[in-house]
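First comes the structure, then the notes that go with it.
Excluded from the complex is one protein chain; the other protein chains are retained at their positions.
Labels run A and B following the written order; every chain starts at residue 1.
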Amino acid sequence: MTSLISDNAQSCCVLSPVQGPAGSELKRRIQELCGENVLECYQCGECTAGCPVAYAMDIAPNQVLRLAQLGLEDEVLSSSAIWLCAGCETCYTRCPKGVALSRVMDACRQLALERGVKPKELSIAKFHDQFLTEVRRFGRVHELTLTALYKMRTRDFFSDVFTGIQMFLKGKLALIPSLVKGRDEIRKLFARPRRGSSEK
Amino acid sequence: MRIGVFVCWCGSNIAKTVDVEKVVEAAREMPGVVYATDYKYMCSEPGQNIIQDAIKEHKLDRIVVASCSPRLHEPTFQRCVEAAGLNPYMVEMANIREQCSWVHDRTPEATQHAIDLVRMAVAKVAKNEPLTRSRLGITRKALVIGGGVAGIQAALDIADAGYPVVLVERTPSIGGHMAQYDKTFPTLDCAACILTPKMVDCASHPLIEIWSYSEVEEVNGFVGNFEVKVRRRAKSVDESKCTGCGLCLEKCPVKDIPSEFDEGTGTRRAIYRPFPQSVPNKPVIDRDHCRYFQTGKCGVCQKICPVGAIDYEQQDQVVTEKFGAIVVATGFDVWRDERAMAQFGYGKYPDVISSLQFERLMNASGPTDGKIVRPSDGKTPRSIAFISCVGSRDEEHGYPYCSKVCCMYNAKQALLAKDKLHDVQTYVFYMDIRANGKGYEEFVRRTIEEYGANYIRGRVSRVYPDGDQLVVKGADTLLGRPLEVRVDLVVLATAMKPHDDAKELARKLGISTDQYDWFSEAHPKLRPVEVLTDGIYLAGACQYPKDIPDTVAQASGAASKVVGLFSKEAILSEAMTAYVNEDTCVGCGLCVEVCPFGAIELVEVVDREKSTRDNQVMKKVARVNEGVCKGCGTCAAACRSGSARLRGFDTKQILAEIDALADAALAGRQ
Partner (left out) sequence: MKYAYYPGCSLESTAREFGESTTLVAEALGIELVEIPDWNCCGATSGHALDHKLSIALPARTLGIAESMGLDVVAPCAACYNRMKSAEVAMKSDEALRSEINASLAKPYEGKITVRSALEVFTAPEVLKSVAENVRYPLRGLRPACYYGCLLLRPPRVVGFDDPEAPQRLDEAMRVVGAEPVEWYFKNECCGASLGISKSSITVKLTGDIISNAKKHGANCIVTVCPLCMTNLEMRQAAAGKMRGEDLTIPVFYFTELLGLAMEVPGIRKLFASHLVDVNSALDAIDQYQSMPAGVNS
């Protein structure tokens, strides 16, 4: 799958150069998915400096790009960093090279699902997946169903229950989902661009 | 007509691809050719001897050399045939290297291509006519634009060689940015100690005139014969009377103008000199801020001046002067885009300052007498963060290039801060340390190892206040972690950029600029001091960010070019220049518009005399200034009536080349 072998982040990175397109597969796929050339990154660290979530990541945002530059695919796709990215776009806004790291993160998540890499932050992956399942089903997101189904999938029934009840009582969580008439059209949008799913 | 063809092997460069002997054989059959031969290196001395001997032996009157690009060796072969008694313009080159052997494999077609190129050159040379270069006089006086260290050095070197110089400076004093600095890396020489003596030398040199508070308005003419208009702005102070006593500086009631020289860290008055060691050391009145000029009331300086030097009636003077050469030494500006630097709060938080402002705070003659204090509260900072590459290497918000000197002055400022304030903590946020100069790397190491500067590898994302401190939100990419540090003062190493009006000056001078508006040199490696317009030379950071040693070296280089030019008896004009047939020219002016060198103008000439009345019918025609024309041929290509022609590339010559190629093709190439 990858031209470069690395068992884990602590061990020595062993680069085994592969000639031809296979050697730059990860870079090429990222560029194909989001248009960003990871080689434009010169590793200044601005993204890590401004990232609100970097403190919680297993590898720093700039290291996601670094690993991608070296083609260390397994390490990138199995990192928590790509799932923890909140998409706040601070990195892209301040990047002196104009690299949209937020989009690279998106592409890496998509690749991880495509290649069957188990998301390191499963609960986040499940949330996104549940969200899109809702959109596919109703055309809109019904927050009550979304939360309920997400909680079932993550077996986390009790956190935020009180707030949920409070919201319900304040009329903020509608009981009946509102449906889009053009649901068939929306399903076509899902069908057209091929989409990996964490649940198959 | 007796044409000789000389085919070069260029070692193996040509011979490994092209069958040289076949080319020689084919050349012998071409019309007008009486002699053809080949040699391994035609440009070498034995090679040139072969040509010269053949000219004599076979009475050759036209020569084709089939070798490399004329850009490389046309002058070589022109000199070669001239020594053998031919007019140098009777040589044509067929470029069978760059345009043939380097771009082909060894195939019969490659050899055929070379033969075709030779055939065309033979056809063209048959139509060549002898050309002559005329001799033009030289005004042996130089104009130096910009009075920073580059301009000062160039002016001194030219004047020391015995030629007069006018040094034009826009601000009231020469000295430039270097005069603002405290100490200089890596030797820690005090900038003033090494610069002010040179400034004084300029002022006292009998061959140097300093025109301060002046700007170049218009440049005409060409190498050896420039005519330059300079606006000498009214200083409102009669320099012949002023003694520089400074009484007016103390009494002027307008006190709160941010000082440009102090980068806004201090103030000046409406009548001022930028700094105490200014040269010339006589003040000027800033009319935009002067109370007398704004309201008509005041006149304090006039009343107080003991010698009556204040002259409110003085007017700008536009002076036109002739020069033989121009040195452009206008330097750089500092990036000050507050909006683009909003993430650091520059312009918003008073304790976020630029490196140049920090220089003024450290400088003994600065607004704080050299005490490093926070602009907000005057307190001594206990921690300082230096942020590199602010606007440099940042194509999104500033400029993609490296400003080259910031790594070094960051290290210098961190070292000097520690030296002045012993218990200060310094943090230098950097991406790469670029310390490639004599003693530079050692200097940076000293800052880190002996002066304890904390170097942190990572760009800063944000600076924001917290209490009376500033939080610097950065990263340590070596640790792979975000990092925060609270400091008292933040110093931004802001990019060096061209002056906003650099392009305007380039237009006046007829020289080109790069994509950022730095002035372009003629060749990045081999002609770094010249520009494509003869007689104009570059010195210092107006070309690209440079440190002081590089600037001074280039200034001396520019001066030596000027001195070299002035030591010639005369200048030979280009021979391959354009000319206009005035009989057929309709005066449409298209050539005037398209000429990239401004070498053509419309003039009025007598069209015909009227027989019946004694007046004349006039018409406008284009006329080429041969001193300025570079022979590019744009006018000849543009001219609708075929009146503009280029010597050496006449229509008949070019058509002969095309015919030769077409004939060969029609003759049934298989």
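Here, contacts are C-beta pairs under 8 Å (C-beta built on N, C-alpha and C of every residue); 3 or more make two chains touch, one makes a residue touch a chain.
Because the structure is predicted, anything quoted here is derived from the model rather than measured.
Here one chain is not drawn; of B:M1, B:V307 or B:A342, the residue touching it is B:A342.
Within chain A, the residues in touch with the undisplayed chain are 33-34, 52-53, 56, 84, 86-90, 92-93, 100, 102-103, 106-107, 109-110, 113, 121, 123-124, 126-129, 131-132, 134-135, 139-144, 147, 150, 159-160, 163, 166-167, 170-174, 178, 180-182, 185-186, 188-190, 192-193, 195-196.
In the full complex, chain B makes contact with the omitted chain through residues 339, 342-343, 348, 464-466.
The rule is simple: only the chains that are shown with their structure count from here on.
Inter-chain spacing, taken between the CA centroids of chain A and chain B, is 50 Å.
Interface of chain B with chain A (complex): residues 343, 389, 393-398, 431, 457-462, 473-477, 480-483.
Residues 42-46, 48-51, 54-55, 59-60, 62-63, 90, 94-98 of chain A are the ones that touch chain B when the two sit in their complex.
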